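The complex is shown incomplete by one protein chain, all other protein chains being positioned as in the whole.
Coming up: subunit A.
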Amino acid sequence: MPKSNPSQKGETRLTQASLVRRERDRTAYHPADVSPQRRVQRRYTMRLWSVRHARFLEWFYARFADVFLALHPVWNAVGYARAEKPVKFVEKRVKGFMFDCRMCGQCILSSTGMSCPMNCPKQLRNGPCGGVRANGNCEVEPDMPCVWVKAWEGSRRMRNGDAILAVQKPVDQSLRETSAWLRVTALAAAEREKERENA
């Protein structure tokens, strides 16, 4: 104990919270490489690189979406359901490497400055919480730069950066572990078809 001679008054003021905090290090089981949020701790190099190059990635993503849409007949021939598995395999690895993607299945990277909001321990999709540290790091994980501080920086580099100001819907948990690329393509194709019918 840091205090050698605690006064009677100080002793009665001890809250359960401070008792727990004092005991935490001694009693808690810390699995290797895992933080309290069950996230495999890793370096943030690639994630930060993506934010720094948000403008390039935005440009690239737009071309990439066009290519995927052009391949719509292929996906249709194979069947979107059958294409799901291999596409998801690639998507998970590529986005996992680039953005530490969590496969929420409803990617909003283009609205968040290419900083994946699902990496926020509170999974906020609408901006930073009030607990961001003065140095711009996370309240929950003191070593991690706040996902939303980075998102704001990234969005300022992007052409369509003001998309960060739109209010996002809550995450649909039933879409987890599905391919966002294919979903966006299917939706865009349906939209295109509708327009053609109307025209």
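Following the convention adopted for this analysis, a contact is a pair of C-beta atoms (placed from the backbone, for glycine too) under 8 Å apart; a residue touches a chain by one contact, two chains touch by 3 or more; residues count from 1.
As a working rule, contacts and distances are computed from a predicted model.
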| item | value |
| --- | --- |
| Candidate names "RNA polymerase subunit sigma-70", "Methylenetetrahydrofolate reductase", "sn-glycerol-3-phosphate ABC transporter ATP-binding protein UgpC" or "NitT/TauT family transport system permease protein"; UniProt protein name, chain not shown | "Methylenetetrahydrofolate reductase" |
| Contact residue for the chain not shown (choose from A:Met98, A:Val132 or A:Ala186) | A:Val132 |
| Missing-partner contacts on subunit A, residue numbers | 15-17, 20, 24, 28, 36-37, 121-134, 136, 139-140, 146, 148-149, 152-153, 164-165, 167-171, 173 |
